[in-house]
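Just one protein chain is left out here, and the rest sit where they should.
Chain lettering (A, B and C) follows the sequence in which the chains are written, and residue indices restart at 1 in each chain.
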Amino acid sequence: MYSFKNDYSEGAHPRILNALLETNMEQDEGYGEDRYSRKAIELIKGKIGTEDVDIHFISGGTQTNLIAISAFLRPHEAAIAVSSGHILGHETGAIEATGHKILSVVGENGKLSPSDLQGVLDGHPDEHMVKPKLVYISSSTEIGSIYSKSELQNLHDFCQRNQLILYMDGARLGSALCSEENDLQLSDLPNLVDAFYIGGTKNGALIGEALVICRDSLKEDFRYHIKQKGALLAKGRLLGIQFLELFRDNLFFELASHANKMAGRIREELVKSNITFLTHSPSNQIFPILPNAVISKLQNNYAFHIWEKVDSDSSAIRFVTSWATKEEEVTSLIEDLKRIL
Amino acid sequence: MYSFKNDYSEGAHPRILNALLETNMEQDEGYGEDRYSRKAIELIKGKIGTEDVDIHFISGGTQTNLIAISAFLRPHEAAIAVSSGHILGHETGAIEATGHKILSVVGENGKLSPSDLQGVLDGHPDEHMVKPKLVYISSSTEIGSIYSKSELQNLHDFCQRNQLILYMDGARLGSALCSEENDLQLSDLPNLVDAFYIGGTKNGALIGEALVICRDSLKEDFRYHIKQKGALLAKGRLLGIQFLELFRDNLFFELASHANKMAGRIREELVKSNITFLTHSPSNQIFPILPNAVISKLQNNYAFHIWEKVDSDSSAIRFVTSWATKEEEVTSLIEDLKRIL
Amino acid sequence: MYSFKNDYSEGAHPRILNALLETNMEQDEGYGEDRYSRKAIELIKGKIGTEDVDIHFISGGTQTNLIAISAFLRPHEAAIAVSSGHILGHETGAIEATGHKILSVVGENGKLSPSDLQGVLDGHPDEHMVKPKLVYISSSTEIGSIYSKSELQNLHDFCQRNQLILYMDGARLGSALCSEENDLQLSDLPNLVDAFYIGGTKNGALIGEALVICRDSLKEDFRYHIKQKGALLAKGRLLGIQFLELFRDNLFFELASHANKMAGRIREELVKSNITFLTHSPSNQIFPILPNAVISKLQNNYAFHIWEKVDSDSSAIRFVTSWATKEEEVTSLIEDLKRIL
Partner (left out) sequence: MYSFKNDYSEGAHPRILNALLETNMEQDEGYGEDRYSRKAIELIKGKIGTEDVDIHFISGGTQTNLIAISAFLRPHEAAIAVSSGHILGHETGAIEATGHKILSVVGENGKLSPSDLQGVLDGHPDEHMVKPKLVYISSSTEIGSIYSKSELQNLHDFCQRNQLILYMDGARLGSALCSEENDLQLSDLPNLVDAFYIGGTKNGALIGEALVICRDSLKEDFRYHIKQKGALLAKGRLLGIQFLELFRDNLFFELASHANKMAGRIREELVKSNITFLTHSPSNQIFPILPNAVISKLQNNYAFHIWEKVDSDSSAIRFVTSWATKEEEVTSLIEDLKRIL
């Protein structure tokens, strides 16, 4: 039984484990002030193309989201998210637990547009309601879509005009940036968003996300917030060493490209068989709509999520590929699909 | 320059890294539901001697404290801690950030007694004040002391009589249990405290603490709290594999014993030289009071914390040893002490 | 310009002010422990028909909602509300500010049904999502509708079966209970809901709501929560004296009946003119849909809210009547409507 359930089923890329081994017995400072973390930050700044950002390593995505959003907002301010946004339905109310409401918007294909945001602002005119302040987006999104550069530019411009903070959840940023449909560079992001994070957990690391704060006014005292939420690891080197390895060369992008390529092969085969998809997703998650009988047969050999019922005879399922997905298992899945469909 | 600053200056015990390597490419469930975590939980239950506890793996100490305490308390209830307690002054208000006041008590040698607790209860008679509800203790404590079995029994009895929750921070529980002065077994704890954690980070792991919930009424829905605070790792196996290795045999205790032994050698030498100590600490942290001139000389070769000024000529410093402390470095320190003192 | 904008445009019923005057210089205990508050509680228990409830006086509706809901829930638990629910969009995120998410449901005519609740439960199966726990309803609702006894019974039964807390916001409970369509008694409520409040502010008091806690497990330590949220008035007598006067005889119900009667007269006239309504609202708020030209003319003499645009030519407006609405002003409005429509 091979699993296409998610992109965190294995450990870490072997180079990362080797890096941990090699540095293991060297003594260094705690709490992220070690030389590996400092070096990793410099490397990432190089890839982003600016020194004018602050970078912090945090263990996971929910933790990064809750620390960033609660640090950026005053008590009466709210986040805006598309209805499929991870913070809305899959983080156990983590944002609300820090005191902030999330305003849900329907959006389109998992993405927000300026007109969505205008609607929220129009509906929140005064102090009897929360004040919408932070726009939460993900790329790639929870349903596999990605933001184009012009879509981001439009959101950015709207946010600037309306004093909104634009924050991007990059749990799968690697996959987005390596998508065939992508026209965005990592170095574009500081000009387009106020803060974002580069996901490690779902792209080859054991744990770890790199939060990048671009807007100066959001940088102050940020380590206090990490510590207060219990996220300042004593052995912060664990995070630094991993990101050092991911960004020492192009490993981060190679891993994401592999994941996308594997999803692409499956997608291609499904398209050939005239299978349709629930969403347009040029990344490492795809959502084909399959007859329930087909799904049952596939379940004999593969693990995956049944995403939602589409009609009485068919459902959308989710296939997720990753840096660790094996070529031969994809080939095997494709063969099986050919046979079953 | 060798560091005695803390017990998290190195990576992990090599056996732990090897275990990570060996299991690395096996696919498994996320969020702590993998077979390694499940197996580790069973092993620890075996060591504790009861199936009737719930065990959760969490990344670090501050995180464990804030999740446990905020899950256990209702909004108007407060924690009680000794003034040197870690949650009071070294966690950036993490507990208060979840809404709960911590009531500070002077205590003695870093420890609380029933009469300390009685004083707090007497001072909080009605709804104009918070309701004291949870007693926070550490063992070994922040200043190296340990609770004896009878001290714990007395606290336990007092807490039972007064409907208080007794919670033990075990960041350095290994060191406490392996102290020469210890008369407590790991298997005694479920009868003495309502919840405690077994610290991994400071005893050989990369990260990880094992929270053990003993009292039934505190167990319900606990994973929701872990997730809400951003602490449910996607690759929860990272924690499970480490604890599996630590408790597969006696590694956990061997590592703590080594740390204690190293501190013991330094202590012994200092005692021989008639050096006095700030606290009575039969564990892996010792606090000798040294002339400032001696401290300056030591700083040439060793890193350590200057804990507090004692008088115009001398200060207490802190030496911390760990599983990773090298025998030869301790020998070298002892030689230097002999020479300097 | 006479105002039909809301039910809090005037001060208090004259009998209430007189009661404040008469008792003014008598010394009494602070913080709601005065004889007036105690007596008022006894009177209300008499009207409710049971001694087995706890009653607390709190200044306003948002305050009552946030204190009750945050006291009743554990950190990971959420409230469920219909999308027009007051706590969702008109309390500036007060509930989220205490850490709890509110799950929004479309509902029907401002009301929730068991099938709505079942849908929420189905969508929240595990610890990656909040745990739905408290059902928030209002009667009369924010759009003027009321719950029938059987509707409440069905909700109650569903909540019992699913370990949910049923909480009723009674800011306009007087109006609901005195509606011509009502089949519910105040004394039915302890058997149907776990907690509710009797609104004073919108029914003749200067300020004040009486929170009634019916379920035993929700009663403990409740005054701590009131105090912690800043709502335990030093001169709590201010609230007690008002409720004493409202419930000394039938004043509370007489005032609500007057409000309903005034709304009824306006409704009747509109129906005669074949005007339709946005909602079915047999209480003191009505939402007629009027041509924009008519609305403009009415605005010359009357203040009211334009509730929502219906089509390019017409909008729904809201008329609210109260204990203080003058008969002659209603007559005048009716005359004007006859003339304009």
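Here, contacts are C-beta pairs under 8 Å (C-beta built on N, C-alpha and C of every residue); 3 or more make two chains touch, one makes a residue touch a chain.
Note that this is a predicted model, so its numbers are computed, not measured.
Peer 1: Which is it among A:V53, A:A71, A:I87 or A:V330 that touches the chain not included here?
Peer 2: The missing chain is touched by A:A71.
Peer 1: Could you tell which one of C:L152, C:L211 or C:L232 touches the chain left off the display?
Peer 2: C:L232
Peer 1: Go through chain A and note every residue touching the omitted chain.
Peer 2: Residue positions of chain A that touch the missing chain: 31, 70-71, 74-76, 98-99, 127-128, 130-131, 221, 223-228, 232.
Peer 1: Touching the absent chain: which residues on chain B qualify?
Peer 2: Within chain B, the residues touching the omitted chain are 75-76, 78, 89-93, 96-101, 104, 127-130.
Peer 1: Tell me, which residues in chain C touch the chain that this view leaves out?
Peer 2: 2-3, 6, 8-12, 14, 17, 20-21, 23-30, 59-67, 91-94, 97, 201-202, 206-207, 224, 227-235, 237-238, 324
Just so we're on the same page, only the chains that are shown with their structure count from here on.
Peer 1: Output the touching-based chain groups remaining when chain B is disregarded and all other chains stay put.
Peer 2: One piece, even once chain B is excluded.
Peer 1: Could you work out which chain's C-alpha centre is the most distant one from the centre of chain C?
Peer 2: Most distant chain from chain C: B.
Peer 1: Sort the chain pairs by how many C-beta pairs are in contact and tell me the top one.
Peer 2: After tallying contacts for each pair, the winner is A-B.
Peer 1: If you look at chain B, which of its residues touch at least two other chains?
Peer 2: 224, 227-228, 232
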